[in-house]
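Single-structure report; data block below.
Left out: one protein chain. Kept in place: all the others.
Labels run A, B and C following the written order; every chain starts at residue 1.
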Amino acid sequence: MGEIQVETENKKYDPKIAAFLCNWCSYAGADLAGVGRIQYPPTIRTIRVPCSGRINPLYILKAMANGADGVLVSGCHPGDCHYISGNYVARRKFALIKSLLTYVGLEEDRVNFSWVSAAEGGRFAEVVKGVSERVGALGPNKGVFKVDDGGATDE
Amino acid sequence: MKISKEKFGQALDALIAEYQIIAPVSDANGIAFKGVKSFSEVKQDYLNSKLPPKAFFFPQHEKLMSYKKEGKDVTVKSELKVENTVLFGIRPCDAKGMQLLDMVFKNDQYTDPYYYERREKAVIIGVACQKIAPTCFCSSFGISPAGSEGSDLFLIDLGDSYDVEVITEKGKALAARFEALSELTADEQALVEKVKRAETTSKVDVSTTTSKLDKMFNSPYWDSLQEKCIGCNVCSFSCPTCHCFDISEEVRKNEGTRVRTWDGCMAPLFTLHGSGHNPRDHKKARWRQRMMHKFNYFVHNNGSMSCVGCGRCIKSCPVNMDIRQVIDGANKAELVVE
Amino acid sequence: MQQNPYIPITMKLVKNLVETEDKLINTFTLEFLNKQDEENFKYMPGQFAELSAYGHGEAPFGIATSPTEPGILKFSVAKVGCVSNALHLMEEGTMVGVRGPMGNYYPIEEFKGKNLVIIGGGFAFTTLRSLAKYMLDPKHRGDYGDITVIYGARNPGLLLYKEELAEWENNPNINLVTTIDRPAEGWNKHVGFIPSITEQIAPSSVNTYAVVCGPPAMIKFTLPVLEKLNFPPERIYTSLEMRMKCGLGICGRCNIGTEYVCKDGPVFSMAQLKELPSEY
Partner (left out) sequence: MNKIISDIRETARQLLADGKVDVVIGYEKGSLPLKATPCFVHSAQEVDSLIWDETCENNLAAFVAKTPGKKAIVAKGCDSRALVVLLQENQLVRDDLYIIGVSCHGVIDQRKIGAEVGEILEASITDGKISVKGMEGDKEYLFAEVKDATCQTCRYPNPVIEDLHLGELIQVSQDVAAFADVAAMENKSESERQEYFKEQMSKCIRCYACRNACPLCYCQECFVDCNSPRWLTGGVDRAENLLFQAGRVLHLAGRCVDCGACSRACLQGVDIRALNRKMTKDVYEMYNHESGISEEGKPALNVYSANDPEEQFLVKE
């Protein structure tokens, strides 16, 4: 991934964001951002997934349980899925995940979804910047899902 | 001897500095045993708690130890924490249940320090049942709604005061801190006698159950019995004598804790081997285990049935599996001649 | 045993050896860190211990060493779950937790003055190795009569403790019979399943005990053979496996009827098992 530098603009809190990026578009987009030396905050921890359709809601919940301050899920634009329809199926899931999490009182900006193509390096940086700012403004994960103690992760 | 409720409350409040006081309180969800700061929070008129008070000795989720890994090294620390505790308002069924748990957590070879150290530092103040629910059937097991077995101190509600009976040395030590004990009046004495004669209206005959179950391992009874069970753990979790647990690890980076959590014999995973083999691979086998354990194995191992007739499982079961009917059915089941 | 039976002692993994050619079984050699731990850990052949791979959990395994091998414990473990996988991947020098010894052991006192037939299949040979090793020790060898070991695996590469087997081959104190299921190149010993080989060898049951360990199918077909050879059930012993957590007879999952395999077992005689429900 590219050079990363934080723009210091009254930033109070550096969030940790779990970013699930689809292999074919968003991961390549992130790569392009790196190759193009486009700067964005060092807040994301990237997890490459084969397709946004691979995202199990539990990934998002577990990331929050283990203390991530935010989650970013990004896949190919609808219509561009490497597997034809993976992101269409994912889109319905995402809508419901977002809706349910907001419903149970999780701050709206903690869990984020986007479509970023392999050509959109600049946009990827924008998305990360935006998400980081918003999650940063919310401060640390307040624990709607965060398990204070333990959390049975396999290393 | 008796003590006025006011004086008793003051005496209990005075214990706060040395003890955590657990007592029945009323919350949105019914009656629960919880820590209280003052006797005034305590619910006086209650049937029994929704969940049994066993959790104060055997919590649903408890740390056994913690560890920290550094490279290839590891340091291990016990997480055993014990507090002096007074459990007030324990019903006779639950007090007896704790006696039964004592036998489990201290067997012929091992003593479980987490349970036992808490148990040893706890004083149980039993209170006789004022009312008897239709699902109560403790009298079936020789427990009375005014039975003092398992309590350290035993109280009978007399309206404005309690009749106090000292059962154990622990209870005696605590009772020594009560002032103003006075004699019962004749009327009160009569009331105490009446309370002590009370029995549950619902009873099952368990006199032959154990010996019958000796011959029932291969009975077709278990086939029909298990059909409607959905295999959840609510009966185990709400049982004052169920004690099965799981041990697992909770990990964060290089540190972690080993915890034990309630488990139940109704879960298929409970006995699943690493190889995939499962000796109790069907609900039928799991129900048989539940019944056998409570009414047969436990009797052979510990000389007593592992059921106190509190009726919680009857009330909590989503499909109305009624253990009284299950016992009755076993009593009546025809034996297969092999 | 320590005061708190839930807290493991720490031991060092000094050797992580791939035992079989399918790489599914490794033998771990653990070293006691101090004399005190070793003294507290007094065990007999047939007992087991709970191994902790910190970060992954704890699981029970039979002890493969004999008390006559000081300073170390060995465990041969098949890669099947979380804990065993973690153990397999562990680098030498890593610290692991050990709780034990747990359970009962082979009745070596009762075996005294008797002949012994040890029958093992596959990787269930671990505590049998402990037993054989114990009796072969010069201090104990005189206590026992003839020792016959019948040990089989699917193919030669799956036999455990190959070096030891080679040594026993030429040891006049022990009569070793190894077998594999199907003929294989370079194998000039027995070929066939354990039950039929046992029948072929036909060890005398006079003044003899049999100890049988192996996969359920093997045990199932070996028992009738032993019966035919006139071994009474009280002179046939086996060791059982169960899912276990506490190892202390408390957590409630490993019972067969009234008996807890972790505390009252894992070693049972066939006579005992006949009295228990067939739920294992």
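As a working rule, contacts are C-beta pairs under 8 Å (C-beta built on N, C-alpha and C of every residue); 3 or more make two chains touch, one makes a residue touch a chain.
From a predicted model like this one, the values you see are computed outputs, not experimental measurements.
K.L.:
Who touches the missing chain here, B:S38, B:T75, B:S207 or B:T261?
P.N.:
Going through B:S38, B:T75, B:S207 or B:T261 one by one, B:T261 is the residue touching the chain not shown.
K.L.:
Give the residue, chosen from B:M1, B:A14, B:A180 or B:V319, that touches the chain omitted from the document.
P.N.:
The single option touching the absent chain is B:V319.
K.L.:
Quick one: which of B:D112, B:D152, B:E165 or B:D246 touches the chain that's been left out?
P.N.:
The single option touching the absent chain is B:D246.
K.L.:
Name every residue on chain B in touch with the hidden partner chain.
P.N.:
28-29, 47, 50-51, 60-61, 131, 133-135, 224, 227-228, 230-234, 236-238, 246, 248, 250, 259, 261-264, 267, 269, 314-316, 318-322, 324-325
K.L.:
So that we can see where the missing chain sits, which residues of chain A does it touch?
P.N.:
With respect to the unshown chain, the touching residues of chain A are 57-58, 61-62, 65, 72, 78-79, 85, 88-89, 91-108, 112-115, 123, 126-127, 129-131, 143-154.
The working rule: only the chains that are shown with their structure count from here on.
K.L.:
Which chain would you call central, comparing Cα centres to the global Cα centre?
P.N.:
Centroid comparison flags B as closest.
K.L.:
Could you give the separation in Å between the centres of chain A and chain B, each centre being the mean of its C-alpha atoms?
P.N.:
Roughly 47 Å separates the two chain centres.
K.L.:
If you average the CA atoms of chain B and of chain C, how far apart do the two points sit, in angstrom?
P.N.:
Measuring from centre to centre gives 39 Å for this pair.
K.L.:
How many angstrom lie between the centres of chain A and chain C, each centre taken as the mean Cα position?
P.N.:
A distance of 51 Å separates the two centres.
K.L.:
Could you say which residues in chain C touch two or more other chains, in rising order?
P.N.:
55-56
K.L.:
Hunt down the residues of chain A that sit against at least two other chains at once, touch-wise.
P.N.:
Residue numbers touching two or more other chains: 154-155.
K.L.:
In the complex of these two chains, what residues of chain C are touching chain B?
P.N.:
1, 3-8, 10, 52, 54-59, 80-81, 84, 91, 93-95, 97, 216, 241-243, 245-246, 248-258, 263, 277, 279-280
K.L.:
Okay, in this complex, where on chain B does chain C touch?
P.N.:
Within the complex, chain B contacts chain C at residues 64-65, 67, 69, 72-74, 76, 78, 80, 104-105, 107-114, 217, 243-249, 251, 254, 256, 258, 260, 263, 265, 270-275, 277, 279-280, 285, 289, 292-293, 296-297, 300-301.
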